[in-house]
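Note that this complex is displayed minus one protein chain, with the remaining chains in position.
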């Protein structure tokens, strides 16, 4: 098991839906025109530099569509590839390959796009800070996108509302930070309890209340540095809000432990990967 | 029925999966900390200019999560909004609103992102050419993304492999254009039969064979203009490959009837929309 | 609850799939052309005499597609209707009504077809014998078709392999009738244990072994009469195989208690029912 | 890939539901009586002449029920078989074979019934006209039935509401033919736009408006011939309504390009196919 | 096929849901820490004496999680095992084994718990009476639990409301015993029609009306004996209500044919079975 791989049940389910979406009710009208028995060899080829993610999805698309197709995959999730590099080779029925092509590439290009943009943030942040994702993922694709973030060298913030406590400003309409952290530690023992802070005084209150992390939201690098000094290593500090490739290094330099960004899941352009028939 | 709305069965299914993804198994740990009975009013507010898409998904998220929430939505799909504008107002349990927030926004921001980028392409193309989407959609979200394209003023190319015949270069490994078109017209009567052409001579062959459309792939505007002259209005001409906001106007000026781009679905950044609690 | 109605979970599930099948991914291209706000009143009208079945499905189609549609249904399942009779009236968005029309009618016409043909067999058999269905139902529609059989005055043989024991000739390759009945009574206590008999001597063996029913397969009415005399009322006698509207009366006269036929589910022509817009 | 085969995702899904329908919750009570280890060879045998459809479903039923069963299938979808002919042979556990029998045959007999009746219409129409199906399919079985129509030599009209534009009389309550065709061409570029015509003047209006097909509904062969002359080959002409084996030749002779009938999907009697144990 | 095995579609579905429940969205955080390529051999070992049930579920968990795992299972459902006995051995990726462990054991321990407690009731009842289960099963697990009851030597009462008629006291608010039995025999021919009786006079009425079984509810063994004498072997007698390991022998001695208890499905403690890594 590659820790960058998404859980197989999530892969099977997403692929099943994607194939149904593209094939029902009549199947592939165009592939049906091909004479029977024509076989081919095809290569998945990167057309841009990037980080691969989605290999398990490609394999599952081929398996669900035509179990006689043979796939030899060279680039496990997390592999850095250059434009022109061959990621994998599939052999078998030409019709099946052409029918599978788009669905397989839709997974591969999107997830590799996520991994690639994540890697750019990771590189820009440097060794000091860790890039974290968010819950701002595309509906139905969370497990796959979070795995792609890992493939790109990022780490996963909570997978769902069910995993950690994260007290945001709007929660504070109903109770204050000290109460919130206290209740959280009582109701959900041993869990991460993070508090979103917009101001320096909130940081101190959160730490005092027993929060296990603080999230500094929409602060400048200078403000972050101030809060980091205040926290003084007692708990990890996350920064979020307005993080870009341009400023992520500054936030890392300011001492943030974790820098989270929704851009890598919500706004990652697809990585350009194609399928070339090499032997018809 | 708003023709920009996605089919309700697609909405229900996608929303159900998205909520399960975010809530199972323990529910929202943080909202559970709120004292019972706290209610609030919250506004969906655009933080950027753009085109709205995804209203049906927002309503469905609220309905599936807590049927007692009341939503008053002002901006049906296709509405052009400015930063700061209120798209809709929800009232009810603060805990329910905060639990629903991210899932609702994940749909709304992504789909509005698609609509907004589509609208930019539509505006750049001008009145002469129509912007078309592709099958390069995010797995499991095709129906929603294609509706968002319509909301942005674009039009939908085929919804799936099952809808039209589109003979691409790789299909021609198994048969030639004339054969392909002939078989297509015989096997799938009365359907659109489009042929992807990389060269001028293929265009002529496709028209002669009876194709109902040609797709000019990866040609320059000048090459497109040549092919448009060759076709001379006999059938519509689609252009694809390397279309950008910068060159889409040139392709339109070259006479293409339809210009398709995967960018609008596969690489659209999310539109920034937030939820503001206005009355806790 | 009308005992002719199928269980609601089966209805919801079948309708959900049918709507998805007809609407994804782009929705109803044609209804989308209608100007917004046009409403209509439409009538479901029988174009042939027959027995209605499928009312719950019609209601569910409308509900799932557009909850604002209003349905006033006059003809609960089991109602005998004449050509020209109005079964129900729907009011609301013209676009929604036209989108729903075919899916609703596909259920209604098929299930009413089953009910109507069942009724013809019931009438031909007369009061003496009961018409029974079989497991030869269309895949995915068993609950609905078996309810339609009830609506037509027939009765339901076992709903699935999980319900009764029915020892057929092929089972006897592995064990004899006496053994089979003995094991059945031991393994599945208190259940119906029926034995298919092709010959008179098997009937006697089955009764002696403790079968609670015999199935006379592919016998003539005269042979049936002989077996009925042999059984002499000790257990019910079912007849199956080659039953037609022409000979069902003869089988009933021969003394069969139950006459089963796959024709009513597997080969029932649709009942012609249409939707008339009465007020556009 | 056989173009007569339905898409595999549709097969898997329909088979899974059909098996659940027949086996839950207790499994096959009767097969459970057989002594363990009994194996058999069984043949699927046509009991009537006809056209085979549904082979993929048979294979999938066996695979999902008991992956150790071996199937050797001789008659791919579209094969014309005579009564007595062996379609395929299955070997393995007798209990598994008997449990699978009815579900496999329910698919095979229904779909072959569709293919067989389609073939009769195709033969009756002759070479001149093409037989088309409709959306009047049994709920949940559209993909399978449309593939069976292809196996019988027919062709598929639109797979769903999402595929083509077909303006019917009821749509004209909201807009006229010219408007409808104009909007259709604008909203759904490059798609088939068909207009249902009850009268000769509508045909002319539809052609003038730019419809790509006309559907002549409920006209006599003579009226059809008149409209065909009017259209004069400019666009294809479909005929529907009241088409029977008796009159389909007349409609073909009248010059219709496509003749559509719901009878082949909605009212096709099952083809009689049985399973014979040949070696217990 | 082992008649103690649950139907495979029920197994697949339950296992798929259980794995999703334990793995989504991020997979097994801890197994991801293991170095790649570490393999192991592990044994499923009984830690208590008991009866095994759930083998098919174990196999399916491993297959769905990692098809490269090899399972050698020694103890088919229904096997009596002693503490310390090895039930099966799995080999392959250590990470996969550890990820699968809990889900596999959750099925195995619960279902073996059901089988084991059933066996205790069966032994306590002795040969004279049969232990029957009820519909008081855990939601979503009925098919699996009913199979586990069989594995423990018990037998299955009706699988669902759809299988037999069982007239309970509350039904008699709407009609009397004679009417109920009469309608049941008319509406659901050839089915078991059981009547719950709280009093001796109801027993006589039920038998006279043609019930095929009576259920004596909450009677003492002495009262049961009286009713058994009254019935005098005409139909089987079931006893339910307050049955315990302590009194089940007395009920059996009182002449009950079938003794049903919800304890075996609703309140069976898990059988302690562990997974031991024997070779890391």
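Should a chain be cited, it is by its letter among A, B, C, D and E, assigned in written order, with residues numbered from 1 in that chain.
Methods note: contacts are C-beta pairs under 8 Å (C-beta built on N, C-alpha and C of every residue); 3 or more make two chains touch, one makes a residue touch a chain.
Not measured: the values here are computed from a predicted model.
Colleague: Sort by label and list the shown chains the missing chain touches.
Modeller: A, B, C, D, E
Colleague: Based on the whole complex, identify which of E:51, E:147, E:180 or E:215 touches the chain you can't see.
Modeller: If we include the chain that is not displayed, E:180 is the one touching it.
Colleague: Determine which one of A:18, A:258 or A:277 touches the chain that has been left out.
Modeller: A:258
Colleague: Just one of E:89, E:151, E:167 or E:248 touches the chain that is missing; which is it?
Modeller: E:167
Colleague: Which candidate, C:79, C:160 or C:240, sits in contact with the chain we can't see?
Modeller: C:160
Colleague: Going by the contact rule already stated, which one of C:10, C:148 or C:184 would touch the omitted chain in the full complex?
Modeller: C:10
Colleague: Residues of chain D in contact with the chain that isn't shown?
Modeller: 21, 24-25
Colleague: Touching residues of chain C against the unshown chain: what are they?
Modeller: Contact residues on chain C toward the absent chain are 1-3, 5-10, 13, 142-143, 146-147, 156, 159-160.
Colleague: So that we can see where the missing chain sits, which residues of chain B does it touch?
Modeller: Per the touch rule, chain B residues meeting the hidden chain are 16, 19-20, 23-28, 31-34, 36, 64-66, 93, 95-96, 99.
We adopt the following convention: only the chains that are shown with their structure count from here on.
Colleague: Averaging each chain's C-alpha atoms to get its centre, pick out the one most distant from chain B.
Modeller: E
Colleague: In terms of residue numbering, is the interface formed by chain C and chain D classified as same (over half shared) or different (under half shared)?
Modeller: Copies use mostly the same positions to touch.
Colleague: How many angstrom lie between the centres of chain B and chain E, each centre taken as the mean Cα position?
Modeller: Chain B and chain E have C-alpha centres separated by 50 Å.
Colleague: So how far apart, in whole Å, are chain A and chain B when each is placed at the average of its C-alpha atoms?
Modeller: Computed value for the inter-centroid distance: 22 Å.
Colleague: Out of chain A, which residues touch more than one other chain, so two or more?
Modeller: Residue numbers touching two or more other chains: 21, 23-28, 31-34, 95, 99, 142-143, 160.
Colleague: By the document's touch definition, which label belongs to this structure's chain graph: line, ring, star, complete, or other?
Modeller: The chain contacts form a complete graph, every chain touching every other.
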